[in-house]
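Heads up, one of the protein chains got dropped from this complex, but the rest are sitting where they should.
Here the chain labels run A and B in written order, and each chain numbers its own residues starting at 1.
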Amino acid sequence: MRKLLKLTWRYFKFNLSAQMEYRANFLIQTFGMVLNDIFLLFFWWILFGKVGMINDYGMNDMILVYSVVTISFGISQVFFGNLFNMSQIIMNGELDSYLLLPQEELSHILVSRISLGALGDLIFGLVLFFFTEYASFPGFLILIIVSILASFVFTGFNIIFQSLTFYIGNSTSVASVIPDSILTFSLNPHSIFTGIVRIILFTVIPSMYFSFIPISIIKEFNLLNFIYLAVAAAIFMGLGILAFKKGLKKYESGNLIVKRM
Amino acid sequence: MLMKKIKKYMTVFKISFVNDMMYSRNFIGQFLFFGLFLFVYSFLWRTVFKEGEIEGFDFVKMMWYFMFTESIMLAKYSFHREMSQDIKTGDIAYHLNKPYSYMLFMYSKYLSSSLMKMVMNLLFGSLILFLALQNTPLNPLNTVLGIISSIMGLTINFVFFFLIGLSALWFEENTAFQFIYSKFLFTIGGLFIPIEFFPEWLKKISDILPFKYVLNAPAKVYINGLEEFLKVFPVQILNVFIWGGLIMMLFKAGTKRLNINGG
Partner (left out) sequence: MLKAVEVRHLSKSFKTKVKKSGLKESFKSLFHPVYKEIKAVQDINFSVEKGEVLAFIGPNGAGKSTTIKMMTGILYPSEGEVSVLGMTPWQSRKKLSYKIGSVFGQKSQMWFHLPPEDSFELMADIYELDKTDYKKRLKELVKRFQLEEIMHQPVRKLSLGQRIRCEIAVSLIHNPEILFLDEPTIGLDVVVKNQIRDLIKDLNKKNDLTVFLTSHDVGDIEKLCRRVIVIDRGRLILHSTINELKHEYLKTKILSLKLEEEYTPNLEGVEILKKKGTGLKIEVDMTKCSMQKIIDDIIKNTTIVDMTISDTPMEEIIKTIYTGS
């Protein structure tokens, strides 16, 4: 674990200094993402301006949702910047270069790149949090802890779909819809989803662990919810690692037919 | 003679259409996104419109509104990237010694590509919504008028894409302009939420700016038909002429100062 943290830190510094060479680009990407998030909030600002409340959600609740989701997404993308590229890496045979190195493969792939736009997300979420009524030192501590757990749910879930490439060949198009689906479901008032969809969002597409449960913990600390979140993080991360390891066995034994363009 | 001049652009339109058909499998990914958005927003709008109409919209109209704006938004062929690249490398010059207008050539290509995508999006979206809602504000006249207004919307968008592409003459890095423009469409263009929902002051600003005539106006023509069409179509034409004239002048001035690198 300590070794992994050290490796992550090294890659983080390395990536950052490489990106600093193109400072203008760095700033554009980071600020671009902040702007993007602001524009997304515009929609809710207009809607709540018109209807006041949607079920039990008001504009303040939406701001908290955006804060938590962008922080969780930001954490996942800053530290596991290669998450969305895994399918490509497996497809293009770039995986081989990781297999040759004496590091645990999955974590090595994930941490070897940071996404700059995500840094913007992270900053945006943190700043946004201070505009909510929960901005206090204990509140902030809880925010960070639940965001890290939520980012594990998100990361694990994406690893599963990215690893599909091991089993079914090119799954890039499916894998790329996944992050958007979680985000789209998460960035809505959770109570609009009812019936079977609600169950799906607690299980198959774990959006509820990405927004609803973290924000209810921040609003009012509840040990049961916290345990739910921790368990979900462990399960999805575990499933992700399992999917990758099993897939890697298939890859190493050479059964994988890599379709190349 | 004039017929021949028109015919060349029609051939560009046709050839570009056939060329794009070769990429048709790329539609699958786009349809997945489109379907997902429609699905998620159906929950939101069902809750929001539980109590009844807002600003003339109800649940069914709102779903169709979003389908119409999104069908245009996802259809736009982003030729400005290629154009910026052509300007930076100087390759744009190869278009200049052919007997056609570069702008009209690009427009034919753009419209062909975008129209095909838009029609595909409309067919897909309408099918999904009709199956899910069993209800549609569409009738034959509205559909025809809506498509005409959408073509004008796409044309206004073309003018701005062309301007963004042209900006490569003066700015080495013009992705920021692309980004800002698309965000304008997103918000005061009325992609997710109609202009009618805006506070009064913002509504006024949106009415003056051209962005709502790309997405919001055509979508409302599909829903409200002739009355809406008569209101927005002249303004769309006006926008095309004003902004189009401006870029034509800029383009003329720009080609004079083209710096082309070559051996």
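Couple of notes before you dig in:
Here is the rule we use: contacts are C-beta pairs under 8 Å (C-beta built on N, C-alpha and C of every residue); 3 or more make two chains touch, one makes a residue touch a chain.
A quick note: this is a predicted structure, and the numbers were derived from the prediction, not measured.
The residue touching the chain not shown here, chosen from B:31, B:100 or B:179, is B:100.
Within the set B:5, B:50, B:204 or B:231, the residue that contacts the chain not displayed is B:5.
Residue positions on subunit B in contact with the hidden chain: 1, 4-5, 7-8, 10-12, 15, 18-19, 22-23, 91, 93-94, 96-100, 172, 256, 258-263, in rising order.
The rule we apply is simple: only the chains that are shown with their structure count from here on.
The centroid of the Cα atoms in subunit A and the matching centroid in subunit B are 31 Å apart.
Looking at the complex, you find that subunit A touches subunit B at residues 24-25, 28, 32, 35-36, 39, 42-43, 46-47, 49-51, 54-55, 173, 176-177, 180-181, 184-185, 188-189, 191-194, 197. Considering their complex, residues 28-29, 32-33, 36-37, 40, 43-44, 46-48, 54-55, 173, 175-176, 179, 183, 186-187, 192-193, 197-199 of subunit B touch subunit A.
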